[in-house]
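Reviewing the structure listed below.
Note that this complex is displayed minus one protein chain, with the remaining chains in position.
Per-chain residue numbering starts at 1, and chain names A, B, C and D are given in the order in which the chains are listed.
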Amino acid sequence: MYLAKVTKRVVSVVKHEAYNGKKVYVVKPVLPDGRALETEHVALDYIGAGLGDIVVCGGAPGVAQSIFGLDLAPIRTLIIAIVDKIDYNENEL
Amino acid sequence: MYLAKVTKRVVSVVKHEAYNGKKVYVVKPVLPDGRALETEHVALDYIGAGLGDIVVCGGAPGVAQSIFGLDLAPIRTLIIAIVDKIDYNENEL
Amino acid sequence: MYLAKVTKRVVSVVKHEAYNGKKVYVVKPVLPDGRALETEHVALDYIGAGLGDIVVCGGAPGVAQSIFGLDLAPIRTLIIAIVDKIDYNENEL
Amino acid sequence: MYLAKVTKRVVSVVKHEAYNGKKVYVVKPVLPDGRALETEHVALDYIGAGLGDIVVCGGAPGVAQSIFGLDLAPIRTLIIAIVDKIDYNENEL
Partner (left out) sequence: MYLAKVTKRVVSVVKHEAYNGKKVYVVKPVLPDGRALETEHVALDYIGAGLGDIVVCGGAPGVAQSIFGLDLAPIRTLIIAIVDKIDYNENEL
């Protein structure tokens, strides 16, 4: 699981039926201090995230299917939580 | 899940039977701005993608088997969607 | 599975229900000599770890669900053990 | 799934019983143009590959067990196909 920023939305006509009616975002992994890593992933939204949100991304086998009421779905990465703030201690690594 | 460009096709005579009659592509992960990452993966086509298409690649345990009507298949990476366009906001990270 | 230091806590109101009432931490992978890698992950606490602890992080399909008594949960990374010390031999690589 | 070259064979007396009588190779991931990546994996042969072959490596939960008639096996990476050639288009990325 990792922190990421929702940066773009993917529009696609030809796709696996499990993706119908769902928001497919490009998410950019970020460090807690806001720096972005030099990569971007694709994730399906589950909690109503929007462009610009900092979120927790992840997944586990079978979860996407259960959430969306599907039998089997090629969905590995979900947006699971919207991050409000990140607490840390003074002696941080 | 990640964005990738379909760049080559893999031709193979000796292979696991689950691969018979399917298109095996080399896909090159790309960033949304089109820059390509310095790596390439192998993916099986599910939606009719062709050379040059920008696609969403991914997979989940059991999905490849279900899609292709197989009992068990050593297929981890599928081409799931063809990307038409990518929307973004002005204040992007 | 990998060694990591617990560095921050993630606070989130909008989230998957499996995350309710659990501590969500940012963990920074570290080498045994204490050097930190240039990345950070998100992990759920299972054993009562706190900020500053060196821990073992990992997971396996179904474990998070079993531990927390959930049906299905998008939880891939757990804090599994708090590290007390690391023994090594003189001829280490 | 990825392209790799079979470069070495691993000889091991003390091992998990699922590895008995099988060929364990070191495989070096390669790009389609032949350049090798700076890493090497360990894979079990399923299709009769030999040293020097370019192959497709991959795996999926349960497949190794099914192929080899085992109940459970700590085998994640299989050699799935021997590559004969790789077709590409002129406008490649």
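One rule holds in what follows: contacts are C-beta pairs under 8 Å (C-beta built on N, C-alpha and C of every residue); 3 or more make two chains touch, one makes a residue touch a chain.
Since we're looking at a predicted model, the values are computed, not measured.
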| item | value |
| --- | --- |
| Touch residues of chain C, complete complex, unshown partner | 1-3, 31-32, 37, 46-48, 56, 58-63, 66-67, 78, 80-89, 91-93 |
| Where the missing chain touches chain D, by residue | 5, 7-16, 19, 24, 26, 28, 30, 36, 39-43, 51-52, 61, 64, 71-77 |
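Just so we're on the same page, only the chains that are shown with their structure count from here on.
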| item | value |
| --- | --- |
| CA centroid of chain A to CA centroid of chain B, Å | 19 |
| Intercentroid distance (Cα basis), chain D paired with chain A, Å | 31 |
| Chain B residues counted as touching two or more neighbouring chains | 61 |
| Chain-level touch network, classified as line, ring, star, complete or other | line |
